[in-house]
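With one protein chain held back, the other chains of the complex are shown just where they sit.
Read from first to last, the chains carry the letters A and B; within each, the first residue is number 1.
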Amino acid sequence: MTLLSPDRLFPVEPRARDLARALYDGIRDLPILSPHGHTDPRWFAEDQPFPDPAQLFVTPDHYVFRMLCSQGIALTDLGVPRADGGPTEADGRKIWRRFAENYHLFRGTPSRLWLDYSFENVFGLDRRLSSDTADHYYDHIADCLQRPEFRPRALFERFNIEAIATTEAATDDLRWHRMIRESGWQGRVITAYRPDGVIDPEIAGFVENVALMGQQTGFDTATWGGYLDAHRARRAFFIEHGATSSDHGHATARTEDLPQDQAAALFAKALRGECSPGEADAFRGHMLTEMARMSLEDGLVMQIHPGSRRNHSDQVLAMFGRDKGFDIPGRTDYVAALRPLLNAVGMDPRLTVILFTLDESAYARELAPLAGVYPCLRLGPAWWFHDSAEGMRRFREMTTETAGFYNTVGFNDDTRAFCSIPARHDVARRVDCAYLATLVATGRLAEDEAPELAHELTYGLARRAYRL
Amino acid sequence: MTLLSPDRLFPVEPRARDLARALYDGIRDLPILSPHGHTDPRWFAEDQPFPDPAQLFVTPDHYVFRMLCSQGIALTDLGVPRADGGPTEADGRKIWRRFAENYHLFRGTPSRLWLDYSFENVFGLDRRLSSDTADHYYDHIADCLQRPEFRPRALFERFNIEAIATTEAATDDLRWHRMIRESGWQGRVITAYRPDGVIDPEIAGFVENVALMGQQTGFDTATWGGYLDAHRARRAFFIEHGATSSDHGHATARTEDLPQDQAAALFAKALRGECSPGEADAFRGHMLTEMARMSLEDGLVMQIHPGSRRNHSDQVLAMFGRDKGFDIPGRTDYVAALRPLLNAVGMDPRLTVILFTLDESAYARELAPLAGVYPCLRLGPAWWFHDSAEGMRRFREMTTETAGFYNTVGFNDDTRAFCSIPARHDVARRVDCAYLATLVATGRLAEDEAPELAHELTYGLARRAYRL
Partner (left out) sequence: MTLLSPDRLFPVEPRARDLARALYDGIRDLPILSPHGHTDPRWFAEDQPFPDPAQLFVTPDHYVFRMLCSQGIALTDLGVPRADGGPTEADGRKIWRRFAENYHLFRGTPSRLWLDYSFENVFGLDRRLSSDTADHYYDHIADCLQRPEFRPRALFERFNIEAIATTEAATDDLRWHRMIRESGWQGRVITAYRPDGVIDPEIAGFVENVALMGQQTGFDTATWGGYLDAHRARRAFFIEHGATSSDHGHATARTEDLPQDQAAALFAKALRGECSPGEADAFRGHMLTEMARMSLEDGLVMQIHPGSRRNHSDQVLAMFGRDKGFDIPGRTDYVAALRPLLNAVGMDPRLTVILFTLDESAYARELAPLAGVYPCLRLGPAWWFHDSAEGMRRFREMTTETAGFYNTVGFNDDTRAFCSIPARHDVARRVDCAYLATLVATGRLAEDEAPELAHELTYGLARRAYRL
């Protein structure tokens, strides 16, 4: 008995399925490049065992606890830590049983595929998770986690990860990355420069963050020039710790290219806490263009992840803090929004800007036409709620005909859930092979061209786009 | 010869088709739950014969007459009654012939599937409708309609309807529902509370409707408090007549949670006819939150059907009145719009709010992420122009991966066309079985899980979500 079908996610028609299977067999064992994600570098620095099955699979995975929450299970019953210091479930086994008895909720979701993949391939389980098997699962996984081959570095190697990027705030001291490097372990764990906390005047702590960046770099971040120099210095510091990319998660894709005196004035207002929402938005937009200019200097690839309306529930934010499954996508416009940045630097082929979206209506209408003409633009893979079989299929169907394959950048797992990394890459590889097989079976791609494309989508495009 | 293929709407690949057929065979004979629709309770109260074939299939069905209108056939030539009292075609046979000679216009539409299903399964016809067969159809159907087994109650029983909800204005006297109950007939016909006429200051008759609600309940609806109490009383009255849900059809999904004094002031302005469009919108939005609060008290499930731009043609509205096929969907945003209501009551699992959309771009971007985390939210099925094979498929493909199956509520037929009810449920059952079969065939769902899901999508989810 197995949890997973060997032909999962392939086309159902036999000839197309055979084509997909052959393509997949050619790339399934390629190493994983994970150029964007949110794993914790401390795991790899300290290499301690993961605490328990619930702490590994339920409590940190917003895909999992948001679905349980949607059916009326309180986040405190799942052990989600409280920002207000109040009580939350601490008994891993109780959390696990709640998860197991509601496992049917995940039918048809990518979480189900990722979890089953981890259960089967990482932990060797072969009966479906349910109330009946909950304790068996818990005991078995808990037992595994105590063994050396389930420590973070061992799993990293077993997962065949060639390189993984974490994401750190611009003011992070990168201590864990330093510790990894100094440990002599050969796993390639790199950072990425995420400056939202020193760019967004509306983020709590903005002023303090900017001041800290001044202390860290020796520049006077109370001045516009010093602030830009401090960015340059922090980017250099991140590059020393392996960074090849920056990442920007604004609510919109707005960019601006303001005259320097106007930008300086906005920055001064931001430091005084006097920006209106419109001014804060303009400042964020302008800083994307400044970041792009710095990328031309230092080579960091720029990722723009716009469109999430964060912390939709006031109650959940107050009780549990950020990143608790209540970030909801909204409509996102790119065409006018990106124009200032693109007019400033968009025709320069030395620059790479990778665009993501949570608004699929922009794929065929805006993103593929933009990436299909501007030399600097590339399309990031289907993201977050769209990191799924149907989501990836729609991404390919709605972008390929206008942007081709070569303006895309392979897969990102973008995850905090370590065990899901090989599962997610496996889904992406299967869906891409299924798409290529369908193109071949419908005479839109020659059969001899498909294996090269499968390799590019799995490995080559990510390596080149992210300069790994 | 038959009008319908027995494998219609199933996948074309043989293995997936076999899976779909087996799933369908397991649920095809389940009783119909029709928890939202617009049939006329008078039919079941009086149990009189339907007048003639044109009055049954053409004149009341906006799907049918709008398509004919789009090709230049005047609504008066189809017998659509005129609001201005002017002449309209009264000869059923003439109307029927016009319909029959244009039946090719419906190729590829769900109307064609629904009509053929009714012709074949309700009336036993097996040659395609056309100019040639028009009179045969007319005579045969007219003849049937005179027979007792084609009266509304007999058809209700033959259609295997376990429960059907009609929709009545808040000020309706529910006389037909009372008459049904008092008749001793066992068919379960319940009402639903639709208060748009006493909530929307821009609806003609708002002030009179609110006054009427005061007379009906004994509360002073000239005051804010009396107005809310009158709602409570009318909701209780509807619950006595079987209602388990309320229904709200605003142009947008906007909600507000205003301080009570502000709400009271807006209400007073509305009664004086002095609301600006923005104030009317805010009042409607606030009332959705009040309705949600009342639902927490009395248990009514709340349905929100936003996004139709009603009465697009001034000329048609003036000549024929409302609901004449000229309601056109528009872009609808949910994320910011629903936030006030959700912040007020959205985390309470005792509340059920069922969201519908006419804007499919919101499925994956907004609705599935919202319903996939808020305990109160459920997704209504593909609605109106999307109540079709492709529309249902897109609904499943764009919502399941984020919201799963258990945050959906089964099918609504939402129809005024009585004979189409079993036809529509049959389409929904087939499309859902096809979707489940595809998940199984592509390894995204275990084969043993699919029958339980087919039952849930057909029956269980509707029964529980609507508290039937």
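Basically, a residue touches a chain if its C-beta (ideal position, glycine included) is under 8 Å from a C-beta of that chain, and two chains touch if they have at least 3 such contacts.
As the structure is a prediction and not an experimental result, all values here were calculated from the model.
**Q** Tell me which residue among B:Ala83, B:Leu145, B:Ala211 or B:Ile328 touches the hidden chain in the full complex.
**A** B:Ile328
**Q** Pick from B:His136, B:Arg175, B:His312 or B:Arg350: which residue touches the chain that isn't shown?
**A** B:His312
**Q** Looking at the full complex, which residue from A:Gly79, A:Gly285, A:Pro329 or A:Gly346 touches the chain that isn't shown here?
**A** A:Gly346
**Q** Go through chain B and note every residue touching the omitted chain.
**A** Counting over the whole complex, chain B touches the hidden chain at residues 4-13, 66-67, 69-72, 104-110, 112-113, 128, 309, 312-316, 325-326, 328-331, 358-361, 385-386, 388-391.
**Q** Considering the entire assembly, which residues of chain A contact the chain that has been omitted?
**A** 11, 13, 15-16, 333, 335-336, 339, 342-343, 346-347, 349, 361, 364-366, 368-375, 377, 397-398, 400-407, 438-439, 441-446, 449, 453
FYI, only the chains that are shown with their structure count from here on.
**Q** Whole-Å distance, chain A centre to chain B centre, using C-alpha means?
**A** It comes to 40 Å between the two C-alpha centres.
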